[in-house]
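One structure is given here, and the rest of the page talks about it.
A single protein chain has been omitted from the complex, and every remaining protein chain is retained in its original position.
Letters are used for the chains, namely A, B and C, taken in the order the chains are written, and counting of residues starts over at 1 for each.
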Amino acid sequence: MISVGVIGATGYAGSELMRLLVNHPQVEKIVAASQSYNGEAFSAIYPNFYKIYDTPLVGADIPALVKEVDLLFLSLPHNVSSQYLSHAHLEECVVIDLGADFRLQNVEVYEKWYNTTHPNPALVKEAVYGLCELYREELKGANLIANPGCYTTTSILTAWPLLMEGLIEEESIVIDAKSGVSGAGRGEKLTSLYSECNESIKAYGVTTHRHTPEIEEYLSLAASKGRRRDGITLSFTPHLIPMNRGILVSLYAKLKRGVTFERVESAYQKWYQDEKFIRLLPPGILPETRWVKGTNFCDINYVVDGRTNTLIAFGALDNLVKGAAGQAVQNMNIRFNFPETSGLEALGAFPI
Amino acid sequence: MISVGVIGATGYAGSELMRLLVNHPQVEKIVAASQSYNGEAFSAIYPNFYKIYDTPLVGADIPALVKEVDLLFLSLPHNVSSQYLSHAHLEECVVIDLGADFRLQNVEVYEKWYNTTHPNPALVKEAVYGLCELYREELKGANLIANPGCYTTTSILTAWPLLMEGLIEEESIVIDAKSGVSGAGRGEKLTSLYSECNESIKAYGVTTHRHTPEIEEYLSLAASKGRRRDGITLSFTPHLIPMNRGILVSLYAKLKRGVTFERVESAYQKWYQDEKFIRLLPPGILPETRWVKGTNFCDINYVVDGRTNTLIAFGALDNLVKGAAGQAVQNMNIRFNFPETSGLEALGAFPI
Amino acid sequence: MISVGVIGATGYAGSELMRLLVNHPQVEKIVAASQSYNGEAFSAIYPNFYKIYDTPLVGADIPALVKEVDLLFLSLPHNVSSQYLSHAHLEECVVIDLGADFRLQNVEVYEKWYNTTHPNPALVKEAVYGLCELYREELKGANLIANPGCYTTTSILTAWPLLMEGLIEEESIVIDAKSGVSGAGRGEKLTSLYSECNESIKAYGVTTHRHTPEIEEYLSLAASKGRRRDGITLSFTPHLIPMNRGILVSLYAKLKRGVTFERVESAYQKWYQDEKFIRLLPPGILPETRWVKGTNFCDINYVVDGRTNTLIAFGALDNLVKGAAGQAVQNMNIRFNFPETSGLEALGAFPI
Partner (left out) sequence: MISVGVIGATGYAGSELMRLLVNHPQVEKIVAASQSYNGEAFSAIYPNFYKIYDTPLVGADIPALVKEVDLLFLSLPHNVSSQYLSHAHLEECVVIDLGADFRLQNVEVYEKWYNTTHPNPALVKEAVYGLCELYREELKGANLIANPGCYTTTSILTAWPLLMEGLIEEESIVIDAKSGVSGAGRGEKLTSLYSECNESIKAYGVTTHRHTPEIEEYLSLAASKGRRRDGITLSFTPHLIPMNRGILVSLYAKLKRGVTFERVESAYQKWYQDEKFIRLLPPGILPETRWVKGTNFCDINYVVDGRTNTLIAFGALDNLVKGAAGQAVQNMNIRFNFPETSGLEALGAFPI
């Protein structure tokens, strides 16, 4: 049993983390922290927690919290909290950062895409990338875990076997991603208003979305069998969909000469057949976000288009669960040697 | 540990029941039955169950199933399955009927509102009405449980303390109810199409909705302290809302002379303060369906309008959980002496 | 042909007004004004206007605009613009105010419900209430028109014949209203975020909504045949529905002794049969917001519930058209002696 802290508990990812932790069998104590709502009952912000977790929020004080808990989750935008983090803190407390600051190993790439100075370059090398299925062994000893982005998790998991097994033309990759609105967070922005998002679809962040270099870095590692963090560049285009949750990635790539459907199938099987949270769907059933909503699953399937020699692969997950809080809990489970599915067994409801 | 069967497992209420049963700690075996999908893998119909419950559906054979399981759930429309049920079956197996046939004790009232001959009047007297909070003791020994309707559960729970404590003018009750579309079921009807429901609101079943006599019967019992099943007539008007799940009931009634807010408050406290699944919200926080989605909670709050001497009470629940499958599981827990919250502890996610 | 100005053109009601004016056959010039977006192309804010109205917005300068145009629309929140308005301005230019400041003739009532000092009590008596069907004659000579609120228009039109003809018990009126989210405007508020509104329903402003005294004032006039602006108090409860547009009012009242369906029917016919924008629907077809979306229609129908002696009447309109901008244009048409339907003939699209 461990005690955990959550900084940024009142954001959408933070509150989803709270939901998963409240019923987690190995978590005995949760400290929820927030700068904006310090002192208010958590259930006053999120009445779904009423009579379940009514404890007042505490301030977002990293030095105090690392002394108080075994594990601290940071659920804040990039460049907000990580400058307060030190090597000494990591010796007192495991940190899982749901923000972006420690995801890219190349600080220059970070600074270019995020258009800012890196807040804590010294700790970058200590971070392990928290894409559980790919870095499970490294995560077991990590004191600083960089939880991946939501688009990133979907994209990398969908593409990984194709690149590891060398099945697609690397320069031909196109990722067209679609996300529900909760991915934009709880900020009071015009573009997040109901009447601005509802009944419409748009692309955004075209050629500039910050998950792009993260996808490229890890797919480069796949393509180079771990030797290089660059080499792959790809077209990544996110779209906003009028729904609360869910990400669907549609990945297009030219197959290398002679690659058959069976070869693709065996690549996915090789990498994912024993994974609890990756479901390779049966033939003919394509991923839909409704089937993974509220769960930690990433559903994957693929079609080979013989006419155009194109591999079309789809990945779907819940951006707040496997794309954020669920993966963070999965990382906690791995790090603390709990059963990896602990607290994450919930089946998705439908229709919901 | 018990074994259970679900007839009508592929409807929305049925599949929600499957979801709750799959993770229920006291259920060791589930047999899912369906006439339409007999032989197909359950997860082929509902891919959220993929790798969780892939077992093929069996036929909807009541006589065979009552021998095979300890408890049989019937999740079918009224007048479909109950004619196949006999007293002998109830000696072999507990039955919880999510349909309407055994909810009204007065067969004539049933026949008038449902405009049909009652399929099994002989069993009506054996049925206990499965509104758990109100009939808990009776349910402990019941072999046939009539699970209430979704509008009914919300309406009765919201009004019950007011009538038990005699606080409102009985002839003044107006219930304006709002439901998500899943309440209409999975039938392929024009009125359930996305483009017909989305971005609009309508009233329907005005003065004729079949949950009306059910609400009236049990509120009459409240008003008469259990002496009469009639006496209360009220105006009940359901509306269809463009959302998947949830019911909100807005109840209006004139307060009896001299009734204060404090009197109303103590009535609700008296009846519900120890109930796990009824949450009396704090002052100023009104029920919203989003806070109960995916859970077995019924949230209630109320306002006294001094200007018009009107009590305005609101109740919100998830029509597929506390309004159907969750209450059915709660009834199972009561009947089999399991902890009443067993399998129903899940906290609602938000936004979802 | 007239020239018009619109102050607050970048709000939802303002931009809807722009849409109606752009194609209006008697409007030759439109000046769009905005404090926040002064200098920006209107179509940069609302790209639906691209290549149709790309003119830059001007500042919200009332004294300058009243000299420049024949008619000035004010489309701003209450207590923002009306203090800048003078009697002299009204001699230069007709003003139609879509805000609340001149709707209530009783300044004290205004100050109580709006919890503020009235910004311009001197002009209140000059204002004519712009509910076109009821005040058409007075509007022909008005220089200051107070365009009604959206809930108000729906509620008053639905109730008016009942009170004028004395068919219902006045103290029994309950209005349960439902509105789409655009009614909350374009402000960047937490409660207007997509993920906060979508897939849920709630009541709000219970017993305190500011449209209440407006409804009561005009229904009092109906009940008293124009003699009194008070006397009617009623329970008005608005609800927020996850859809962009539309208001549905469900009105409940006890019928006076002996009042039949036919009597109700003839009352509605008497008042509305010749109205172009009020459609009394055929028996069995109840108002739904989808049928009036994008139009200036208010659809009305009613049911008599003999069991409870209750009259249930429904009114539906588009909150941004008949509930705001459309009615403002209708008022313009009446005031300037244009055909009353000019620029308002568009039929609603479906599904949209």
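Details
One rule holds in what follows: contacts are C-beta pairs under 8 Å (C-beta built on N, C-alpha and C of every residue); 3 or more make two chains touch, one makes a residue touch a chain.
Remember, it's a predicted structure, so these values are computed and weren't measured experimentally.
Annotation: of A:S235, A:T260, A:Q273 or A:T341, A:S235 touches the absent chain (contact as defined above).
For the chain missing from the display, the contacting residue among C:S82, C:T158 or C:S182 is C:S182, taking the whole complex into account. Mapped onto subunit B, contacts with the missing chain fall at residues 12, 181-182, 186, 188-190, 192-199, 242-244.
Remark: the residues of subunit A touching the chain excluded from display are 171-172, 174, 176, 178, 180, 195-196, 198-204, 206-207, 233-235, 237, 239, 241-246, 248, 250, 252, 286-290, 293, 303, 305, 307-308, 310, 312, 314, 351-352. By the touch criterion stated above, the residues of subunit C touching the omitted chain are 12, 15-16, 19, 22-23, 44, 46-52, 182, 199, 244-245, 279, 281-282, 285, 288, 290-295, 299, 320, 345-352.
Keep in mind that, in the parts below, only the chains that are shown with their structure count from here on.
Listed here as common contacts of subunit B and subunit C: A. By number of C-beta pairs in contact, chains B-C lead all other pairings. Where subunit A touches subunit B, over half of the residue numbers in use are shared by the two copies, so each contributes mostly the same positions.
Averaged C-alpha coordinates put the centre of subunit B at 39 Å from the centre of subunit C. If you average the Cα atoms of subunit A and of subunit C, the two centres end up 46 Å apart. Look at where the CA atoms of subunit A average out and do the same for subunit B: the two points lie 37 Å apart. Touching of two or more other chains is recorded for residues 195-196, 198-199, 242-244 of subunit C.
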